[in-house]
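Some chains have been omitted; the remaining ones sit where they do in the full complex.
Labels run A and B following the written order; every chain starts at residue 1.
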């Protein structure tokens, strides 16, 4: 399926079904990240259970240095 | 002891984590500063490039309280969203409300800052709004239930120090929550002065990260803040217009 991932239109591989799969694909499953889908913010526990759908708007954010 | 919401802290120094020359220097600076609260920004992750190191990963997050900011927000709505993203990390429920109203001066938007504060308090966050030194606005933020007010000493990253001690003193005199002087601190003397005015803490970043030797400056700042706090508690001498001798007058005309 096709999703909008951090502002870029991406064609996802078939095996990427859940948010957890997506994070694993980008090798950030271990990192401190927060995922928002179509404006809905997910908690960590929801990563496993949340299935992706075509046209999803996905945001993956993290903490960076700031004042 | 600095009490913010339900939390207590030994250190009065809140340290920013932006713009250090290297993570090694930053780590050393954070440690020597003895800061317990570290600020962070929330940003879109660059997932399409090989992952860069991230300061947070190198930090024992059990030892520090994270204070994410809403930098980047220009409206209350954007600030609230960034706050929720930060909280969803499960690492923190404190938020520094930062709604900038002017790109050149990076000064805060009083109306949006107040709105964001009201909403985030309702949402159960521990809310620390960065604000101008507008005295009445500071009180309105208190009335909105914020857990600390953070008036700026001078523009963010300018290092101009405390331009208006009069307003800061007014804010402190009428404060019902901790007052943390945020932004503009450039040197240890600035930080000490903030504490002498009666501030409960100081939040700074560039003064340390942009010093030639950030680690040494971090130590200097932590000492200065302690010095200023003690100086405030000790009750400074009154200023006098004329001089008064410290050596006695008696027995002066010898022989």
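Heads up, the rule we're going with is that a contact is a pair of C-beta atoms (placed from the backbone, for glycine too) under 8 Å apart; a residue touches a chain by one contact, two chains touch by 3 or more.
If you're wondering where the values come from, they're calculated on a predicted model, not measured in any experiment.
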Whole assembly, copy number of each distinct chain | A x4, B x4
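The working rule: only the chains that are shown with their structure count from here on.
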List of chain A residues in touch with chain B within their complex = 5-8, 26-28, 31-34, 36, 41-44, 59-67
Along chain B, where are the residues that touch chain A in the complex?
-> 16-20, 26, 39-48, 51, 54-57, 66, 68-69, 71, 84-86, 88-91, 156-157, 183, 203-206
